[in-house]
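Of the protein chains in this complex, one is absent; all others appear in place.
Labels run A and B following the written order; every chain starts at residue 1.
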Amino acid sequence: MGRYAIRRTIQMIPLFIGISIIIFLIIQAAPGGPETTLLATGRFVSPEILAAYRVRLGLDQPIFVQYFRWLGAALTGDLGYSYTSAQPVLTMILERLPATIQLMLSAYLLAAVIALPLGVYSAIHKYSILDYFGTGLSFLGIAMPVFWFGLILQLVFAVQLGWLPSSGRETVGDTGLVDQIKHLILPATVLSLLYIAGWSRYMRTSFLGVINSDYVRTARAKGLRERRVMLVHALKNAAIPVVSIMALDVAGLFSGAVITETIFAWPGIGRLFIQSMYARDYPLLMGIIMMGSILVVVFNLVADILYGWLDPRISFD
Amino acid sequence: MKHNTWIKIASLLMVVALLSSACAAPAAPAAAPAGESAATEAEAAAPAAEDGKKILRVAYGAEIDTLNALTSQNLTDIEITMVDGLIMSDNNNSYVPVLAKEIPTTENGGIVVQDDGTIEMTWNLHEGVKWHDGEEFTSADVCFTLDFIQSEAGQAVYNQTDYMGIIDCQMPDPYTVVFVWDKVFAAYATLFDTILPEHVLAGQDVLTYDAYNRSPLGTGPFKFVEWKPGEYIRVEKNTDYWRGDEYPMIDEIVFSFIPDPNTRVNALKAGEYDLGQILPNQVKEVQDLEGYKVDLVPANSWIIFEFNVATERGQKLFSDPNVRKAIFHAIDREAIVEGLMEGTVQIANSAISPTSPYHNPDVPVYAYDPAQAAQMLDEAGWTPGADGIREKDGERLSFTIINRNSRPERTAIAQAIQAMLKDVGVEVKFEDLENAAWLQRWLSTDWEAIIGGWIIPADPSLTALYACEGSNNFTGFCNPELDAAMIASDEVFDFADRKPLMDEVQLLMAEEGRELPLYYNVLPYVMREDLQGFKGSGTNLGSFWNVYEWSLGE
Partner (left out) sequence: MRPPRTQTQIIWDKFRRHKAAVVSGIVMIILMILCFGAPFFAPYAFDAIDLRNTRQPPSWQHLMGTDDLGRDAFTRLLYGGRISLMVGIFAALVATSIGALVGAVAGFYGKRTDNVLMRFTEIIIAIPSLPLLIILSSYTQASVVIIILIIGLLSWMATARIVRGSVHSVKRQDFVMAARMMGCRNATIIGRHIIPNVMGPIIVGATLGVGAAIIIESSLSFLGLGISPPTPTWGNMLQDSQSTMSTKPWLTIFPGLAILITVLCINFLGEGLHDALDPTVRSDQ
């Protein structure tokens, strides 16, 4: 398995290069260029200045020249400078990353803690009132657009009840942990809802599949007590595919963060992406999406390895 | 294998939990050293936070690119709290001197025409003005700023070309600066809204010099404290402010970035902020908010419905002024203003806002009259075809408005216009484009109609927008008579000479019927009732122009 992991890691290099080419092309092919931001606030700027701006950014060069320039620099760890802020892209990303990771992992843990027991419970008490209730509740999470539900939560918990702050990551001047957690609650809840339904469903499905399978019935026939059969034999086998799904979803949270961060004024990567897209800030866009892609690829690998590690029926070939 | 799997899963969750807490922890110590007060008291409470400091909390919409006011593509509200220029524009659309004692005019002798046709413009500067680091502000800083703007790097300054007429910058003494202009430039008072500190920036690449761009040094009422990317920018009182010890009257300002307008409203409603700008259609949401007031600041911005004749098809459809005027008569602007905009804005008939002394109220008005519209179209030869849409020479009177995804209120207006024009047999289609894509399309002049809008400085010059060769005239329209009036208005210095020329410009534009002004935009600001001294200004320099005299509380 160690060798498998190493081989997969080596395979990632061409993968990253492939991804970077695709992203580079997709970004640059989008209509509009960074020079259009000069007009974005409604001020007037002459076309000569706009053209000069493109030249200054090197955008008059053929696309493959631009790509190899980017790649060459990126291989040495230089992701270039943002067009809009003139800051190194890497610095900007690293500044925003902790906030995104904090939000993602909070949401992830929250979702896991709720979804897994819920899935098992639903499976054991299939078609009971509580199964429907739990299922319905978890479905509610994916049945509401994030931006809409986020605003409703703000109206209820910040505006009406005044229990929680509406947005942001901290109250300025307050360094307390309590304050941080209060700011986390709403965005993390919204983000976790996206996964609770999926995970609890997979858990339920997987669990049902397992408790109906032959060896569990065999175990039951052997006279082991029902509860023990369920919890020991079934759970761990049922959890295998779910854990692999969960590992994959760590990366998916990055997408979820885009809108959640915008709605909750959370100072993370997702919001930076929206900004850079709006401004066609190519180096920043490239940096953010590559970073997101690396995250996905790494967790994909983790998922694969986990799947094999947890399920001895799978062999790595 | 049996028990193994369980242990594996549990250990996995442990790792995730550890990672999560590890990431959450380092976030804390980075924050401000403002004391360890309990979280419960901090929000929802009055602005007089710990140790009685008066803190103004601003819910700010735009995320800032750089704090160099000259090269920023954002509005410069935040920079203005820290950085002064020679001038600033006020709430009456006039320029007021800041670091200059007065704005030079021919009347006060500050502007002298030389024998060779060049112009000498003398600015007298305040004495004893200190940069935030204690260095003295002098005329050398002004000339340094000019040098930067005129350099190649100065292309990043959006109005660089306006400065290019200055051919020499002289410093007779530390408190006097003389610009020599090659010819008259009427909008001279719009320039130098920011002065850079020479002693900090000399020899640096200004565009990438973070020590300035991330923490600017100015002479303004507030000093830079902290910028947390994506979160907030904090500035504190400059105790050595040149206007005197009584200014500024607020101890600290925090600009928190809240890009989503609805979140901004919710945050204001929750009492988390003291001041924030909202959208016109959100005014009703906060009108009755206890402890807050709403100020509808008239913007130097007018929203227009305009056509393009740069394309062949555009020529066919819109080159006849009577067709354009007929279409204008079919548009019920009152219904748009009252129904869609809920009466928050005012109908416009000319490009220059009534808040400007250059506004001309006596121009032709395109009143809503669908019957007249139909008649005019009939007379112009456009008669209803089989499907009810008018036709002439095999061409249908049908055109496409390009909509921009970042301006939903304009897309709504486009839909209203679509419905109104359908009633007189004119078909409107849409093409909805993402912001940057829209801008590119618009620049290319390959479009038929848009709902557009401009923001102009307090200076009324419209030449760049409407002259035949105007740098931002993307419509293909060209009216030599209008050009003459506009160019003449740019080449006089005094209000008395310029006003009649600008009146003529507005009159000619209305008569030509090139575009239909819909309304003057407003910038609604929500603020705590006890915020005093706010005098909102709708120019490109924004409403923080007099932040030094704002006060909070009694």
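Criterion: a residue touches a chain if its C-beta (ideal position, glycine included) is under 8 Å from a C-beta of that chain, and two chains touch if they have at least 3 such contacts.
These numbers come from a predicted model, not from an experiment.
Visitor: Just to verify: which one of A:L90, A:M144 or A:I181 makes contact with the chain not shown?
Guide: Of these options, the touching residue for the absent chain is A:M144.
Visitor: Using the definition of touch stated at the top, determine which of B:Q418, B:T445, B:S471 or B:Q532 touches the missing chain.
Guide: That would be B:Q418, which touches the missing chain.
Visitor: List the subunit A residues touching the unshown chain?
Guide: Residues of subunit A in contact with the hidden chain: 11, 15, 18-19, 22-23, 26-27, 29-32, 126-127, 132, 135-136, 139-140, 142-148, 151-152, 155, 159, 197-198, 201-202, 205, 208-209, 212-213, 241, 244-245, 248, 251-252, 254-256, 258-259, 273-274, 277, 288-289, 292-293, 295-297, 300, 307, 311, 313-314, 317.
Visitor: Which subunit B residues touch the hidden chain?
Guide: The missing chain touches subunit B at positions 261-262, 265, 269, 279, 281-282, 284-285, 332, 335-336, 338-340, 342, 403, 405-406, 408, 411-412, 415-416, 418-420, 430-437.
Simple rule for what comes next: only the chains that are shown with their structure count from here on.
Visitor: If you average the Cα atoms of subunit A and of subunit B to get two centres, how far apart are those centres in Å?
Guide: 35
Visitor: Sort out for me which residues of subunit A touch subunit B in the complex.
Guide: So the residues of subunit A touching subunit B come out as 30-33, 36-50, 52-53, 56, 81-82, 84-87, 92, 95-96, 98-99, 101-102, 105-106, 108-109, 112, 151, 154-155, 158-159, 162, 165-180, 182, 232, 235-237, 239-240, 243, 262-268, 271-272, 274-275, 278-280, 306, 309-310, 312.
Visitor: What residues of subunit B sit close enough to touch subunit A in their complex?
Guide: Residue list for subunit B touching subunit A: 1-2, 5-6, 8-9, 12-13, 16-17, 19-20, 23-24, 26-29, 31-32, 34-40, 42-44, 49-50, 55, 57, 63, 65-66, 73-75, 155-156, 158-161, 207-208, 210, 213-214, 228-232, 234, 254, 256-260, 262-263, 266-267, 269-272, 301, 406, 433-441, 443, 453-455, 464-465, 471-472, 540.
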